[in-house]
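One chain of protein is taken out of this complex; the other chains stay put.
Now for chain A:
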Amino acid sequence: MEAPQAVHNEANKYRLQKAKNKTVDTLYSIFRYALVIGISFIIIYPLLMKFSVAFKAKEDIYNPTIYMVPVHFTLDNIKMAMEILNYFPLLGNTMFYVILTTLLTAASCALAGYGFARFSFPGSNVLFALVIMTILIPTSTLMVPMYLHFRSFDFLGLVHLFTGKDGVNLLNTYWPSIITSATAIGLKAGLFIYIFRQFFKGMPKEIEEAALIDGAGGVKTFLRIMLPNAVPPMITVILFCFVWQYNDTFFTSLFMSEASLMPIKVSTLSAQANQLIPVLLGVGSGSNVKADPNHVAMIIDTGILLAIIPLIVLYLIVQRYFVESVERSGIIG
């Protein structure tokens, strides 16, 4: 009589344990969802607000009962912000500039990363330490000399030699950024060199040896064998470089304060909006005509939204490569 009772007890205990585990699991997953949704909300909230503002009509600003969803739906804000920003030519310019510098940076950093990863030459360690130094030293230290350098640009005195002038003024052209990205010293280039070096270090040496035996030279090995295999760090570098170039205000305002590039235009949007809104509304121009500050704020929000929309669209397309590429590019370990 004793034994079945014991089995019964045991089964009950087991069932109880299972039920308990299940409750804990469910509670935990509810907790997790609450956290994830909460944090996500904090991140997207400003974005949602901008979307809601962009489609809101002017009279809705003063209606306190409106939350998020506008009553008077309108495209006027977007039209006005586009007009103030001169949007499509601006976007075209910015894209051209960003893509150019991104590709140059990726190419020069890949070369340097491969050079540091696979070749040992006298002083290679010291030089790589200098690469790390370029990451660590704040760019503000180099600001003034760089500015003066590009103000009268003269490579080894060659311009002076041929034309007799003291150098060319490269400010407000794309050249300063093109030169710095082609020589792998531009925006956060040290970090990109580091990423490429880590990846190339992790690739098996046998591949290169096989290529050498088959008669491929160093350059050919790099172009035909190493580069096609280096897709993950390539994606990482291109993605980050693109985003950082697109958002950069430091170098652009230093070298190209008058160029029509997105970061510059967006950061000075408020002043322009204040000036142009009365004109666009047909109220008249002059110093005594002031735009409604709430309306200006609305236009600024819409302008910011217009500036980040291309990035968001691109991000939605490539976002799954973000994690994968960082994982596989060998920054870790």
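Quick note on the criterion: contacts are C-beta pairs under 8 Å (C-beta built on N, C-alpha and C of every residue); 3 or more make two chains touch, one makes a residue touch a chain; residues count from 1.
Heads up, the rule we're going with is that contacts and distances are computed from a predicted model.
Novice: There's a gap in the complex where one chain should be. From "Succinate dehydrogenase cytochrome b556 subunit", "Cation:proton antiporter", "2-hydroxy-acid oxidase" or "Carbohydrate ABC transporter membrane protein 1 (CUT1 family)", what does UniProt name that chain?
Specialist: Options "Succinate dehydrogenase cytochrome b556 subunit", "Cation:proton antiporter", "2-hydroxy-acid oxidase" or "Carbohydrate ABC transporter membrane protein 1 (CUT1 family)" narrow down to "Carbohydrate ABC transporter membrane protein 1 (CUT1 family)" for the missing chain.
Novice: Please identify which residue in A:193, A:211, A:234 or A:256 touches the non-displayed chain.
Specialist: Considering the complete complex, A:193 is the one touching the chain left out.
Novice: Which of A:33, A:73 or A:96 touches the chain that is not shown?
Specialist: Considering all chains, including the one not shown, the answer is A:33.
Novice: Residues on chain A that touch the omitted chain in the whole complex?
Specialist: Where chain A meets the chain not shown: residues 29, 32-33, 35-36, 39-40, 42-44, 47, 62, 64, 108-109, 111-112, 114-116, 118-122, 124, 127, 130-131, 134-149, 152, 155, 165-167, 179-180, 182-185, 193, 218-219, 222, 243, 246-250, 253-254, 262-264, 266-267, 269-271, 274, 293-294, 296-297, 300-301, 303-304, 307-308, 311-312, 315-316, 319-320, 322-323, 326-327, 331-333.
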